[in-house]
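Here the complex is missing a single protein chain, while all its other protein chains stay put.
Per-chain numbering from 1; labels A and B assigned in written order.
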Amino acid sequence: MGNNNLRRHLLVAALIALAFAVLPLFVTERYFLGEVIIFLIWSIVAANWNLLMGHAGVFSLAQMLFFATGAYGVAVATQFAGLSIWLAIPVAALAATLLALIIGAACLRLSGAYVALLTYAIAEMIHILIVTDTACFRQVGGSCLQLFGGARGFSRFEDFGFRPLLKADWILGNYYVVWAVFAFTIFALVVVIHGRLGLGFRAIRDNVGYAGSRGINRRKIQLIAFGISAFLTGLAGAVYAGHFRFAGPSLFEFSSLMFVLAMVIVGGLGSTWGPLIGAAAIMTVVEITKELGDARAIVLGLALILFVLFLPKGLAGSLERLQRATGLSRKPGPEASTSKDPA
Amino acid sequence: MDILIQILVTGLTLGAMYALASVGLALIFGTLGMFNMAHGLFMTIGAYAAFSLSGYLGLVLPVGLLIAMAAGALIGVLTHLLIVRFMLTGPNFETNVMVATAGLAILLQDVLLKIFGAYPFTQPVKVEGTIRLAGVAITLQSVVIVAVALVLISAIAFLLLRTRFGMTIRATAMNREAAELMGVRTTRVYLQVMGLAGALAGAAGLMISSLTTLSPQMGGDPLLKAFVICVVAGLGNVWGAGICAFALGLLEATVQFEFGVRFGFPVMLLLVILVLVWRPQGLFGRERVVRL
Partner (left out) sequence: MTAPLLARDLVSGYHARPVLQGVSVELVAGRIAGLIGPNGHGKTTLLRTLSGSIPLRSGKIEMNGEDVSRVPVCDRVGRGLVHIPQGDQLFGDLSVEENLRMGAYLRDDQKAVRQTLDEVFTIFPRLAERRRQTASSLSGGERRMAGIGRGLMAEGRVLMVDEPSLGLAPLVIEQIYEALRQAVQSDRAILVVEENPSRLLGVADAIYLMDAGRIVWSGSAAETVNSSDILATYLGGH
């Protein structure tokens, strides 16, 4: 059954990747492609957070820190170390992984709420240190630039370099870079969630003591999940920086964290495809409410509260229930109820 | 010597505010097993309530304090009635309630921003003037803050340890099901605890705003400190939270003086992580229980 599941989800991943690959053939409007790029990036971040929180059972609040590490990594490597952006991207993602492994080693001895609080405190601490940094690292154009960009952050640094190459179609270049990271992420996540590692996740989530007696080491498995999640999230942060030519403290403010958290919760914590649905839903709702004035925080706050209260399995859970009710589910009966991955 | 007194005063003042903030947080965690991410907003609402209502009711401190505590208690009770109550017995309560209260936090913060704007008002409810101690000028407000914290925390300790009401709270925290079998209406105990912790948070908010200024996000920093204090004390350990608050306040004041303000929190956090590597359940903690 596990293998079957894996094959089915790999097929879904291939279809999703294919759909986004051919999308620019039908839509060429630059604004819309820009929105899809943002959607792909937030989907990666949300899906990786879901891997950690919904599957591996680690309630980490440092998700945006890893995203920011990816972005800052690109900014610092291109601005100060003179690295090419194509080299800076994997370096930045590795930096995020390393940071995650250090934080994980410190936090994962603890459990539940402790992990949440500590990861949150560490992310906030780094945020505060960067924002309050005023020491000049280098003079740039007559003004002072801090090692990590200070309160303003980095902007207008080297991007992917498609502008001279593709002229008016430069955004297509950016699009396919982000798409590549997205496609890689969803395949990787399906393999992790529905493969051997996912089996370990389920074992530790359901019963820590039993898993321990079967030779499954909770800390080790959660650390691996932490590393994978941070690597892919850092990758997303790196291409974000390459696309927007920006890396700054606003990337890991509390409100950004809540923005992505809303995607995970609305989509469905612990599902496979929920975060993608959630990212689309949240982005759409926020876009619509923009017309009504600045209601973003209120919308996100309400979404978090209402979904936890009334739809704790998120939209993915509702979809699954709908599927089962209409008899469209491909695996009926008891199997569907034992498997913990809706949609 | 002057410097030592200065550090001591700063540290005790910080510690007093942290204690007010974290004792309520610990009380909620110990009783309901819930981590209240909206606790910072409880403080902010207390501060704004004193700011906007004491103009009508009198700018004296006791009135302002009562308003702040009443507002904090009210928002605590409402949070329980409208959100927490419905998820208590559901699966994944620990995660869900953190998500919901975090949602509540950004919601309330935005509402405050829309009502009052981002302008950093000064808190009118405070005591002016200074006293001199061994040649060092100490603001009366610092003295007030420490005194209010000590009085309120002693009152809470008395309540928990010496009254029937407190015994009921502790019993419910230790074993909810057994408490129900004694005839305790535990949903009401939870409501009372949320009100009590909210009142403490409101008082903390007023004290904090009197030292800095009012702003919708003013609760963020003290909440962060309270998080760390509760973690190091062992979640739900009320007594330990009080002690750790003062210890970490003194530490922060020392580090700020020696290395600069921006390193106060990082050093504090680093120390906390070291403590946790050594004792994963916190300095005083075992499991989640209201411990005194």
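Going forward, a contact is a pair of C-beta atoms (placed from the backbone, for glycine too) under 8 Å apart; a residue touches a chain by one contact, two chains touch by 3 or more.
Keep in mind the model is a prediction, meaning the values are calculated, not measured.
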item	value
In the full complex, displayed partners of the excluded chain	B
Option touching the unshown chain, where B:Val184, B:Leu250 or B:Leu271 are the choices	B:Val184
Listed residues B:Thr168, B:Gln192, B:Ser215 or B:Gln256, member touching the removed chain	B:Thr168
On chain B, residues whose C-beta touches the chain left out of the figure	167-168, 170-171, 174-175, 177-186, 289, 291
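Going forward, only the chains that are shown with their structure count from here on.
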item	value
Separation of chain A from chain B, taking each centre as the mean of its C-alpha atoms, in whole Å	32
Complex interface listing, chain B residues touching chain A	29, 35, 83, 86-87, 90-92, 94-100, 102-111, 220, 224, 227-228, 230-231, 235, 261-262, 265-266, 269, 272-273, 276-277, 280
Complex contact set, residues of chain A against chain B	53, 59, 106, 109-110, 112-114, 116-118, 120-122, 124-125, 128-129, 132-133, 254-255, 258, 261-262, 265, 269, 297-298, 300-305, 308-309, 312
